[in-house]
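Complex shown without one protein chain; remaining protein chains in place.
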Amino acid sequence: MATQLLASLVDGLLIGFVYGVAAMGLTLIWGVMRVINLAHGAIMALGMFGLYFLFTGLGLNPYLALPLVAVAGLLSGILMYTLAVQRVINAPYLSTLLATFSVNMMLIGVGTAVYSTSPYNVDFGLGSLALGPLTLPYSRLVAAGVAVGVAGALYFFLYRTAPGKAIRAVANNRSAAELMGIPSNRVLALSFGLGVMLAAVAGGLIATFFPFTILSGNAYQLNSFVISVLGGLGNPLGALIGGLILGLLEGLVSVFLPVNWTPVIEFGLFVLILLVRPSGLFGARR
Amino acid sequence: MSRKLSSLLSLLAIASLLAACAAPATPTTAPATQPPAATAEEPQATVPAPKTLVIGFTASQTGSQNVASTGQLKGLQLWMQQVNDAGGIKLADGTLLTFEAKFYDDESNKDRVQELYTKLSTEDNADYLISPYSSGLADAAAVIAEQYGKIMITTGAASEGTYQKGYTLVYQAYTAAGHYLTGAADLLASLDPSAKKIAIVHENDKFSTDVCNALKAYAESQGYEVVLFEGYDTGATDFAPFINKIVAAAPDAIMGGGHFADGSTFAKQLFDKGVQAKFISLLVAPPEPKFAELGDAAFGIVGPSQWEPLVGYSPEAAQAAGVEFYGLTVAEFVSAYKAAYDADPSYHGAGGYAAGLILQRAIEAAGSYETDKVSAALDAIDMMSFFGRTKFDTSAENHGLQIAHDMVYVQWQTDAAGALVKQVVWPEAGKSADTLYPLH
Partner (left out) sequence: MTLRTLRQPGLWLTLGILAVIGVLAPATGSAALRETMFTQLMFIAFASSLNLMLGYTGYVSFGHIVFFGLGGYVGFYLLSAQHWPLAAAVVGGGLAAALLAMLLGLSILRLRGAYFALATIGINEAVRAFINNFEPFGGPTGMSLNFSVYKQYGGAAQALWITYYSVLALTVAVVLLSFFIKHSKAGLGLISIREDEDAAMVMGVNAPLAKTRAFVLSAIVPGMIGALFFFKNGNIEPADAFRLPLSIEMIVMVMLGGQGTVLGPMLGAATYQQLRIYLLTSPTFKELQLVFAGLSLLIIILFIPGGVVGWLRARLPRLRGVLE
């Protein structure tokens, strides 16, 4: 029992880091511009496909292909903002919700037309690490490591660089930031790009150890919602910790209950948090 | 008032136009890639006109059931091509029957299946229907077939539940699900009577659930202890929680799985996690040639199969069993399939071909293509073909259930050169190699 619990918790923790990176993307966009990016899942799926094609087409090592996926994510995010979101940024929330949602539909539609819903697999095995009673696949360890690195890089960017500070200023008070000379529109585009980039990177990481289809992003999007609300919408650190909590919870639940009860518990918790403490565990940006 | 009235009238006109457009246009595409139908034969004044029978079905050309469904489609198309090339079926009164396929992509999606089969039955005027691949989809299609009074031969569908619903026109070509893994339990018993603990992890769909429920009941009746019995959702990709539970339960054997995609992923993750089981038997995935792409992860995995190229069904075996042998031999099927598709047939392909073959036999026996006569002929069939024996249950409770076909079991082993090959390891009478046991 103890080994099983330990193994489950460690598995959950490792994948929790990756969930956290995905959720950070979602929560960053909300924190800066009060927009819920409903194309989050589609972008994660595209990140998976991007990695797959770089791996099979160009023969690149997946971990070397990740930065390329990240750059592609950043650029697509900026593009998406400019085309779909910019015009309705100041409109009621319904408009931005539906705008990002329509982008989601288009991405899934094109993706399904091109790739169909057949499963794809990045055939990449690194072997496993035997650590006492646990066997940990290296790919998951590396993914967790990369996730921590990405989170650290994001933190550094937001707190130590000028563009990062500009983003935080716009998130805090857009009009005041504009009065201080910050080009808010460009900053908004950049932050949207960052959020999308994080989603793409998370997708790419997941592709290194799970098979996927164009629709896989859906489940992770729901996950990201739960995590973001858990950690507090708008709080990137909260999202990372929320990811860990969710991963640990998944590991814990599966030991004592049939594994299929995990989604019930997850979504039950989600609705509960929304009702009882919508600002999440670490406080949201309202 | 008149202006309002005229604008109202014009709007009503537009509205009626819109509603008229609501009537569907004639079906646009017919993406059937059917082989050329045999041309009508030499004219004789008394010979009735040749008739082309439409066989309607859907195939999962995309989606999760893609791999197996494509094999099934190829088998069915091969049958149709061979029948048409041979000139079709000639009835007693001289009518020549040829076949035409009409099919759509169901995307492995149940909603589409029901819509598309309704379309096939009503707009496309299919004479007979073949099921899609997989029990879940076939079950959805069977309702439609029965609702519109069309005979459906199901293939690629093993779940018994479909035949317990009071249908009269649905017939099963595959061995029923209940027999899939019971043979694996027998095999394990013959290899190692001391192995007592089995862990069962299966996909939560009709087929796999039926198989594993039957396995659990059988195993417990044979004195096994089922230490784990859990299902995973269709489309699951993370088996780590299940594998952790398996490791904690320390079974001798692991059985279960579901369809190709999840079965392969499960096998791969079992290997990655270094699970030390002595015997692993999974559904659907191991008999597929594509399973070998897993490399080391595929080694030693046992799988139940509806048919293998090495089976011993032949005219001699039929004679020994006291039934007729119909259709081409195993060797002829394998070579025809290879010639047509440049690949070895899996049991899905064989099942596809067999579905057509069964229908052909019934039409010939009935001497007619009318539904009620053909269905009476199907009820009476008791034959052996390259695919194995075929006989249907005709009781009201289980009408259409397959009661004569048997499963064989394969295991992936390495040959002298170190490459992965499939060997038939059970039943004893027909095996091509001994089972490798224990795996760890």
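Letters are used for the chains, namely A and B, taken in the order the chains are written, and counting of residues starts over at 1 for each.
Rule of thumb we're sticking to: a residue touches a chain if its C-beta (ideal position, glycine included) is under 8 Å from a C-beta of that chain, and two chains touch if they have at least 3 such contacts.
This one's a predicted model, so the numbers in the text were calculated from it and none came from an experiment.
K.L.:
Which of these, B:110, B:196 or B:391, touches the one chain of the complex that we don't see?
P.N.:
For the chain that is not drawn, the touching residue is B:110.
K.L.:
Of the residues listed, B:231, B:327 or B:388, which one is in contact with the missing chain?
P.N.:
From the options B:231, B:327 or B:388, the contact with the absent chain belongs to B:231.
K.L.:
In the full complex, which residues of chain B touch the absent chain?
P.N.:
Residues 3-4, 7-8, 11-12, 15-16, 18-25, 27-29, 31, 104-105, 107, 110-112, 114-116, 118-119, 122-123, 136, 139-140, 143, 146-148, 161, 165-167, 204-206, 209, 231, 233-234 of chain B touch the chain that is not shown.
K.L.:
So which bits of chain A touch the chain we can't see?
P.N.:
Per the touch rule, chain A residues meeting the hidden chain are 34, 36, 84, 87-88, 91, 93-95, 97-99, 101-110, 112-113, 218, 222, 225-226, 229, 258, 260-261, 263-264, 266-268, 270-271, 274-275, 278.
Keep in mind that, in the parts below, only the chains that are shown with their structure count from here on.
K.L.:
Can you list the residues on chain B that touch chain A in the complex?
P.N.:
Touch list, chain B to chain A: 61-64, 66, 107-108, 204, 230-233, 237-238, 240-242, 244-245, 247-248, 261, 265, 272-274, 293.
K.L.:
Enumerate the contact residues on chain A facing chain B in the complex.
P.N.:
For chain A paired with chain B, touching residues are 1, 3-4, 7-8, 11, 15, 116-119, 121, 123, 125, 128, 130, 135, 137, 210-213, 216, 250-251, 254-255, 258-260, 262.
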